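Sharing a structure below in structure tokens format, with a few things to ask.
Every protein chain of the complex appears in place save one, which is left out.
== chain A ==
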Amino acid sequence: MSLFKPTFSVLRRCVALNVSIRTSESRSIKRWVAPTLKELYRRREKVGPEPEKPRSSYLEWNYEAEVFAFGKRLGEEFDRDILKKALIQKEYANIQEIKAKETGQNLPTITDNYELIPEGDGIISSYVMTELSKKYPEDIAKAVTNYLTSEEMLSYIASHIGLKDLILTNEFPVANSTLCNTFKAVVAALKQSQNLAQAEKFIHDFVLSQLNGKNVYEIWDPKEPYKYLTRLLHQRGIKEIEPRLCNQSASNTVLACFQVGLYSNRELLGIGWGESVHIAKDTAALDAIQRVYKNYTTQLENK
């Protein structure tokens, strides 16, 4: 912006002059105004957008206050030192050490979050798995756990609770893997600051809540639903499944629609549609699987 300062000051002076003239006789906008503004706009376009800068490079950045506010914002009591440790990446700590050696300062003890990451990972995946197993069968629980503990999801959560600016790392912008690792470390830090139960509540609030408005059957997608269904029903004592073509329309066109119902002992197990009989059969199997799993929890209680 310093580049434009003289221009702006000239412009301001001219505008001031213009205003004084306007009051006397001329009501028009001066001929030089539009070309000048156009030129300024052209120069701005030529320079391009300002590069994204880390929030910590701003003048009023106060790391201590931000770290304090992080816990308070989430309503969690963190041990300050452990939280700070959880936010430091290994690479960052190494470089700080090397720099300190070069300058000859006495080494400050910088610890990184390297040990906290696997601990946090373990807490997250085990808690999510146990919580989901209460409601869903193993296959679905596993798939949904994979989805919730994926790098993409955890980094999404981490960036939205404001970890992106707090992480001490060498890279900018912060990579997804770093965000994900730091989130795991923060969970481990919470466990060390308080206890496991509190850490699990934290996971419940921030990780499990990501399932809100989502359908688990969109996350879990068996590759061969019909085979899966036959195996599932075999375990439950149903040996024979009879697929029936219930309805069809426009079967000789590109908009063909078939309806297939799966029956066993004259009872409907599931119904599905599709642009071919094969697809309809598969979707009918998916529907049947959902119907079988619908009252999964009640079955557990009965046992």
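The working rule: a residue touches a chain if its C-beta (ideal position, glycine included) is under 8 Å from a C-beta of that chain, and two chains touch if they have at least 3 such contacts; residues count from 1.
Following the convention adopted for this analysis, contacts and distances are computed from a predicted model.
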Among "Bromodomain associated domain-containing protein", "RCG27644", "DNA replication complex GINS protein SLD5" or "39S ribosomal protein L13, mitochondrial", the UniProt name of the subunit that does not appear here: "39S ribosomal protein L13, mitochondrial"
Sole contact to the chain not displayed, among A:S26, A:N247 or A:N295: A:N247
Contact partner of the left-out chain, one of A:L87, A:V186 or A:L286: A:L286
Hidden-chain contact residue, picked from the options A:S28, A:N215 or A:Q235: A:N215
Chain A, residues in touch with the chain not shown (by the definition above): 215, 217-218, 221, 247-253, 255, 257, 259, 272-275, 279-280, 282-283, 286-287, 290
